[in-house]
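Partial complex: the chains shown occupy the same locations as in the complete assembly.
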Amino acid sequence: MNTNTQTHTVKSFGEELDRLSDDVARMGGLVETLVSDCLQAVMRRDGELADSVIERDRQVDQMERDIEKRVIRLFALRQPMATDLRMTIAAYRISHELERVGDLAKNIARRCRVLNESEPHEMTRSVERMGRLVISQMHEVLNAFSAGSLDDAHSAMKTDDEIDEIYNSLFRELLTYMMEDARTISPSTQMLFVAKNLERIGDHNTNIAEMVHYVLTGEDWRRDRSMSDPDRES
Amino acid sequence: MSVSAITGLALLVLIAAAFYAGRARAVAVSGDKPVRLHSLPNYHGYFLAAWTAIPALAVVVIATIVERQLGMSAWTSAALTAVLSVLAGLAGLSLARRRINTGFRARNHVERLIDVVLLASSVIAILTTVGIVASLLFESLRFFEAIDWRIDRFLFGLHWSPQIAIRADQVGQSGAFGAVPLFAGTAMITLIAMIVAAPVGLFSAIYLSEYAGPTTRRIVKPLLEILAGIPTVVYGFFALLTIGPAIRGAAEWVGDLTGIVALQNAVTQSALSAGLVMGVMIIPFVSSLSDDVINAVPQSLRDGSYAMGATKSETVREVILPAALPGIVGALLLAVSRAVGETMIVVMAAGQGANLTGNPFESVTTITVQIVMLLTGDQEFDSPKTLSAFALGLVLFAFTLVLNVIALRVVQKYREKYD
Amino acid sequence: MSTVYHDTKIENAKVELDNVGVTYGSKTAVSGVALRIPDRSVTAFIGPSGCGKSTVLRTINRMNDTIDIARVSGSVKIDGEEINSKSVDPVVLRARVGMVFQKPNPFPKSIYDNVAYGPRIHGLASGKAELDAIVETSLKKAGLWNEVADRLDQPGTSLSGGQQQRLVIARAIAVSPEVILMDEPCSALDPIATAKIEELIDELRENYCIIIVTHSMAQAARVSQMTAFFHLGDLVEYGPTEAIFTNPRDQRTQDYITGRFG
Amino acid sequence: MTSADRQSAVQKRLLKRYRDEARFRAFGIAAIVFALAMLALLIGSIGSQAISAFTVNELTLRVELDAERVDPAGDRSPDSLRRGSYNGVLQDALRAEFPTVTEREDLRDLFGLYTPLVAARLLNQVADNPDLVGQTIDFTFPISDHADLYLKGQITGRESEVLAGGFTISRADGRATIISEAGVFAAVRDAVRADLDLRADAIEARAERYETRSEAAGDAARSEQSSQDAEAARQQAAALRALTRDDGGDLELTPQLPSRLVRIAGGFVSVDAISADGRSVSGRILVDGDADTAASAEVLTLSVPQADRRFSDAQIAWTEALQARGNVSEGFNTWLFTNADSREPELAGVLGAMIGTVLTIAVTMALAMPIGVFTAIYLEEFAPKNRLTDLIEVNINNLAAVPSIVFGLLGLAVFINTFGLPRSAPLVGGMVLALMTLPTIIISARAALKAVPPSIREAALGVGASKTQTVFHHVLPLSAPGILTGSIIGMAQAMGETAPLLMIGMVAFIADVPSLSLDGLTEPATVMPVQIFLWSDGAERAFEARTAAAIIVLLGLMITFNALAVFLRRRFETRW
C-alpha cells in the first residue's frame, strides 16, 4: 500500500516501506490461497491438499516473523512518522492477523483429515457457502490494503455481520444434526470447529480492514464489538 | 656593472633551462606517462632549477667576499665570478639530473627547500631584536663607562645639560646627564595625550559600533582612519603652527584675566600643545583597537542583554565593556607605549629645554627629543654626549618593551576567551 | 496560503498572533501568520531552514526591532494586549518575554551576576537578600543550583555548554517572565546536554508559556504539546504535537515529517 | 511578585534609565565631534596655509645678454659660458627699470627682489642655447619670497585711498613734498593720530593691570617687578601721546608707525611728515615720477610698520611699480614640483624629496614584502609549536610596538657604524624602514592567512595536497588581498615616518635632485616627511606655506595609497 505520491528523499527508506507493504500483500495472498485450499480440501475430502495447507502454513509463520523483524528494524533505524508510522504499525498488526488466519486454515485442514475418516457430512454445502463468503471478504480486505481503498475496507467490515449470521445458523443446525444422529457427533464437532474457524477468519479480516482504515485516515475506527454484535462469539 | 649584469642574465637563462630540462627528463623517464611519477614533472623542474641556482649563487657570494680581501681588479674578479658561477651551476644541474627517476620524490625535496627559505625569513625578525638590543646595550655601556658607571646619576639625576663638553678630568662631574627631567617631560606629555585620547577614542568606538547607523559608520570611520594615517611630522607642524600659538594666546588671555603667572608665561612650544596634539594622533589608535575589541564581543551577548530588556547603554556598560575590558586595557597600554615613543610631535612642539616642571604651559623635553637633538648634526662617536642618546634609547626601548609585553599578554588572554 | 488548524480548543491562549508578517528590506520573510499559543505548555515551531520560524519567534519580544531593515506587520498580543503598539516599551516587554538563543551566551560575569543582571537593571529586588533569593530560586528552577551553589562567584563562561545554556535559562527566569522564547536552544549542544535541557523545558512548562524553535523534528516531538509547521514563510499547519506527528493533515507537513522533501 | 507588581517596578525605573541612555549617547557623539573637529582644524589650518604656496609671482625682465659679460672667452664654449657674470646681467636689467636708484644700500635692497640663484637658471638657459648670447631676451623667474609674500598680502595689510583735487610736487635731494590744494591730507593726519591714541590706550590699560597685580602680589620681589613694568608702560604711553599733540609743527611718521606711501605721477613717495594743517606731506622718493603736478594721488597705508618687517617701503614701492608696469605676474608654482630643496624659499621644491621617498620606499618594499610574507607563512602554516616559534611570535608583536626612533638607533649603530654603509642614503633609510615595517606586514599577513578558514586547508590536505601545495595553491591566493592591503598600509606608514631617518642622517640639505636609479640608492637624499620637518624649521616665513604645501602633497600621496588599500579590501573581502 503506498499512501503517498511523493517519494522519500532517502530512497532506501521508501524502498524498505514499499517492500514491507509488498511483503504483507504477498503474505495476504498466500494466506488467501491457504484458506481457499483448506476449504477445497474439506469439500473435496482431499487429504493431500490438506497436507499441503499444513505445510504451507509454516511458510506463513516464517513470513510473519520476517515482517515483524523488518518492522522492528524500521522502528529502530528509520523512526517512521505520520503515514509511514501508521503503515508500519499496520503491517505489524496485519501480519499478525494473517498469521492467525493461516493457523486457522491449518486447523481446518487438520480437521479435514478427521472428517475424511467419517462419512461425507451433509452440512458441507452450508459450510462451503460460508467459506466462499469469508474468502471473498478476505479478497476484498487484501484489495483494500494493496490499493489503499477505503470503500473496500468498509464493505469488508459489513460482510462480517453476514458471516456471523451464517455461522450462528450453522451452529444451531449442527447441534440439531448431532442430536439427531449420535454417530455424526465426531465429524459434526469437527465441522463445528471448521465453521467456528471460518467465523474467526472473518473476524481477523475485519481487524485487517480496520487497520487499513486506520492507515488511510489516521482514525481509530474500531467497532466496539461487544456493542454491535453481542453474541458473535457464541 | 655590465659584466655582472651579463653574469646575472646568464644565470637566469641557465636556471630556466634547468627547469625545462628537469621537466623533460621526468616525462621521459616515466615513458610519457606522468601518472607513474611520484611527483608532477614540474617539481622535477623546480628541483633541477634549485640545484642549479644554489651552487651558482653560492659561488657569487663567496667571490664577493673573497674579492674584497684579495683586491683583484674589478674586471678580472667579475669575469672570474661569472665563469665560476656558471660552471658551478652546470655541475649542480648535471649531478641533480641523475637523480630523476619515476620514484624520485622531487616534490618532497623542493618543499624542504621552501621550508628552509621560510624559516630563514622568520629568523630576521629575531635578528632585528638582537640588533636593537645589542647596539643599544653596546653603546650604552660605552656611555656608562664614560660617566664612570654612575648609572644612578643618569637615572635619578635632576639636571640634564649634555651640551656641556666633559673633559677627561671632569668625568666625575657628569651630573649633567641626569635624565629625570626627560622622564618627567615624557610622562607629562603622555599623560596629557592619554587624557585626551582615552575617553575620546573609547567613546567614539562605542558610539560607532553600538549606536551609529551604517551610514554614519561608513562616513566617520574612514575619517577617523585618516587621522591615523597622517604622518607625525604633520601633527608636529600642526602643533607648532596652530595649536601652540592658540594655547599660548588662550593661556595668556586667561592668565592676564586671572593673574596666574604660570599661564602668563605660557610659551608656544608647550607640553600641553604637544600632549594635546599627540592625544589627537592617538585617538584613532585607541578607537580602532577598542572597536576591534568591542566587535569581537559576540553578537549573542548583545542579543542576550537586549532580550533581557536592557537598554543600549546598559548593555554597553554591563555586558560589552566588562567583556571587552582586558582588550581595552591592552589597547590603552599600547597607546601609552606609542605616546612614550612618539618623536616628531614632541621634537617640533614640546621644545628642548630640560625643565623639571609640573606646568603644562611650559616647554618640556622628552627622551625622544633628546635622542634626536643629540644625534642630528655632527656626531663624535666617542663623546658621552652622543653616546648618552643610546642610553636614552635603551631606557625607552626597555620601558616600551615592558609595556608591550604586558599589553600583549592582556590582549592575548582576552582573545583566547572568545576564540 | 491558508493554514490547517487542528480543532483543539485553546482556552488559555497566552500569545496570539494575527496576520503577522515580517519583511527584511524588500524580502518577505513570513506573512499571514495567525496562531493562538496556550499558556503553561510548550509550543514548537518546526520547518525547513529559511521557513521563517525564527523570524516569527522574534516578533513576540520585538527582537526584530534591533535589526534596522526588519518591518513587522499584523498583530501580536500577549494576554490580549497588543505589543506592537507604540505605548508598549520594548524594554518592558522583554522583561515579560524571556529569550534563550542558539548559542549559550552567558555574560562575562560571575554566575551570580549573570542571574542577577535582569532583576538589577529592572530594579526588581529591593535589597541584597531579596536578590540572593531570586538568584537561588532561578538557579533551582533551571536545575543548576546543585551544580553551582558553591561557586556562584566564578565566571559563567567557566561552565560547560549545557550548563551555560541552563544558566542562560536561569537568567531569563530571574525576571519572572510569562513567556519564554527559545531559538534552537540545543543546536550547539551534544546529546547529553540536549537531553538535560529538554528535561528542563518539560519542567518549566508548568509555570510558563514556552515557545521553541527547533531544527530537529525529534526534539519538537519530545518536548512540545503543540506544534506549528512553517514552510516558505507560511504557517502550514498547527495542532497538538501528537496529531502533527501521527496524522498531519496538510500534504506539505506530511512530506516534511515523513522525510519526503522537494 | 505578581506580574502587575513587576510591571510597576519596571515602569518606575524606566525614566531614569532612558535619561542615562541619552547621556551616554551624548558622550559618544561629543567624542566623535571632537575628533572630527580636530581633523577639520588640522586640514583646514594646513590647507589654508598651503594655498598660497601653490601660486607664485614671477618677475619678467628684459635681459641683455651682452656677449662680453656672459661669454668672457668669446668662444661660446660651455666652459666660457659658465664663467659669465649672469648675475651682473640680471642686476643691470633691474637697474634699468629703476635708473634713479644709485645708493649702494638702495641697490642692495633692489637686488633683494630676486635671489642670485636664479642666475644659475639663466646660465643653464644660455648654455643650452648659446645662440642667445648677444640677444636681449625676456627672462622670467620667481620674485623673491618677500616680494611674493607682499604681493599675496601676507607681509602687511594694505589699504589704498585715492585722493583727488590737484597736487603739486616739489623734489629736492631725493625727497619730495606734495602739496594738496584741498588739504586732503588732513584725513591721513587724523588717522595717524587716532592710531597713536589707540596704541597709547592699550599700553595704559596694560600698565593698570601691572599696577593692580603689583598691589595683589604676595611677595615683595614680584610686586616690585610688576610696578616697574607698569612704570615703563606709562612712559611708553606718554611718549605716544606726545606725538599726537597738535603743536602746529609737522606730524612725524616714525618707522614704528604704519607706513604711508603716496603713489603719484607714476612715482612713489614714502611719507615721513605731514603738515599740521594737512595740506602737504613730505618724504623720500622711492620711485621717481614723471611729472610735477597730478590730478590725483593714491595713499597706500601699510598696517605693519617698516621696523617690524624685513621688506622695506622702498622694496614695496619697486614691487608695486614693477607690477604696475606689468613685469610681475602670478601663476601656478611649478617650481615647487620641479625643484629640489633650496635655501631660498621661492626656489625650494619637493622633487628631490619625492624621488628620495620613491627610492627609499622601493628598498623598503623590496625587503619587507617578501621577508614579511615568508615569515608570516612560516609562522602561520609551518612552524611547529615550540619555544623558538613562541619567541619569534612574541618578538614580532613587540617589534610592532617598538618606537620608530629605536629603529633609527639600530640603523645608525649597525648599518652605518658597523657595516659602514653611507649616511643619508635611501638604501640605509629603506633598510631601516623595512625593519620597522616588517612587523606590520607580518602581522597583517598572518591575520590574512588566519582568516582563511582551516576547512580550506583540511580540504586540500584531504584530497592529498602536500602542506606546501595547500599553502601555495589555496591559502596564499586567498589571503593575497589581505596581505596586499596590509603591505600598502605598512608602506604608507613607512612613507610618513621621520624619526628613524633623522637618526641615519637623512636630514641633510640636498639641493640636487637625486638620480632615480640604482646609483641613487647610495647617494645622499632626503624624503618628504623629513623635508617637511626641515622646512617647518626654516628661517624664512615663506617656508611656512611651503611646508604646508609639502604636507598637502604628502597627504595626497598617502591618502591615495590608503584609498587603494581600502579599495582592495572592499573589492576582495571574503566573508567565510
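We call the chains A, B, C and D, going by the order they appear; numbering starts again at 1 in every chain.
We take it that a contact is a pair of C-beta atoms (placed from the backbone, for glycine too) under 8 Å apart; a residue touches a chain by one contact, two chains touch by 3 or more.
Note that this is a predicted model, so its numbers are computed, not measured.
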Query - Protein chain stoichiometry for the whole structure, using the labels that appear - result: A x2, B x1, C x2, D x1
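One rule holds for everything that comes next: only the chains that are shown with their structure count from here on.
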Query raised in the report: Which of the two pairs, C-D or B-D, is linked by more C-beta contacts?
Result: B-D
**Report entry** Separation of subunit B from subunit D, taking each centre as the mean of its C-alpha atoms, in whole Å
**Finding:** 28
Query raised in the report: What is the distance, in whole Å, between the centres of subunit B and subunit C, each centre taken as the mean of its C-alpha atoms?
Result: 51
**Report entry** Overlap residues in subunit A, where contacts from two or more other chains coincide
**Finding:** none
Query - Residues of subunit B whose C-beta touches two or more other chains - result: 309, 311, 314
**Report entry** Complex interface listing, subunit B residues touching subunit D
**Finding:** 107-108, 110-111, 114-115, 117-119, 121-126, 128-129, 131-132, 135-136, 138-139, 199-204, 206-208, 211, 220, 222-227, 229-238, 240-242, 256, 259, 261, 280, 283-284, 287, 309, 311-314, 316-317, 334, 337-338, 340-344, 347-348, 368, 371-372, 375-376, 381, 389-390, 393, 396-397, 400-401, 403-405, 407-408
Query raised in the report: Can you list the subunit C residues touching subunit D in their complex?
Result: 89, 91-92, 95-96, 121-124, 175-176, 178
Report summary line: In the complex, the residues of subunit D that touch subunit C are 1, 3, 6-7, 9-14, 17
